[in-house]
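Structure provided below as structure tokens; questions to follow.
In this view, the complex is presented without one of its protein chains, the others remaining in place.
Right, chain A next:
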Amino acid sequence: MTAPTTNASTETADLPSDAPPIPEGSTMVTVKIERYNPEVDDDLHWESYRIPALPSDRVLNLLHYIKWYIDGTLTFRRSCAHGVCGSDAMRINGVNRLACKVLMKDMFAKKGETTITVEPIKGLPVEKDLLVNMEPFFEAYKAIKPYLVATGNDPTRERIQSVAERERFDDTTKCILCAACTTSCPVYWSEGSYFGPAAIVNAHRFIFDSRDEAAEERLDILNDIDGVWRCRTTFNCTDACPRGIQVTKAIQEVKRALMFRRR
């Protein structure tokens, strides 16, 4: 059993005896994690772990190492571990990233000891360690009706769309709902009611889809005080998106649709 976490920052002196042998070519790095256990802690606090890392490791591997061999109570989400499911969004060295997509070879310090800081994403309530309550995020997502709305009889085969029409919203189809963009937004941190970039990206995906008929309805929802006009174009979301979606561009296109497309 691991000792209950204390508020003091602790450093594990030695690797546990049951840890696998340190592989050749690995470097010792310090992983500093902002931790919180609602059962014993009053507030979030930092803990450091000194563990071996290979250049081919992802930050997720380091978290696994800590969870499996040092402290089994370390809590974080991850499912596919290959940048597709979007469950391991966290703040790595100050910016939102997917832990499974950050390679250690890009993280080693040029000189001296490498320290990697890992924090939960900002603006959402922390449940435990790196795990946050995603409910407010998904509520905003659901509010923009992220599904096809079409009237009339369903076509017998498929809803035909030209290549150009499909291309129009291609970028925003890539979203995996990891919340890296929404929780990188300074407006979202302070204005808890802002829809956030991810919800707008998913609205964009249907607003500009020629097969969909509820664009006006979604534009109305986003014309709200907590809608697209809250965006201050800081581009943090575009920088944070692990799928490379031009998030700010999508938000701006929704703004322009509101200004010029409607009468």
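What we mean here is this: contacts are C-beta pairs under 8 Å (C-beta built on N, C-alpha and C of every residue); 3 or more make two chains touch, one makes a residue touch a chain; residues count from 1.
The rule we apply is simple: contacts and distances are computed from a predicted model.
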Worksheet item: Can you pick, from "Branched-chain amino acid ABC transporter permease LivH", "DNA polymerase IV", "Succinate dehydrogenase subunit C" or "NADH-quinone oxidoreductase subunit F", the UniProt protein name of the chain not displayed?
Response: "Succinate dehydrogenase subunit C"
Discussion item. Please identify which residue in A:56, A:161 or A:234 touches the non-displayed chain.
Written reply: A:234
Discussion item. Of the residues A:22, A:44, A:85 or A:143, I need the one that contacts the missing chain.
Written reply: A:44
Worksheet, complete the sentence: Touching the hidden chain, out of A:61, A:87, A:172 or A:248, is A:248
Worksheet entry | Option from A:52, A:123 or A:196 whose C-beta touches the chain left out | A:123
Fill in: Hidden partner interface residues of chain A, rising order
34, 36, 38-39, 43-44, 91, 93-95, 117, 119-127, 132-133, 184, 186, 232-236, 238-239, 246, 248-249, 252-253, 255-256
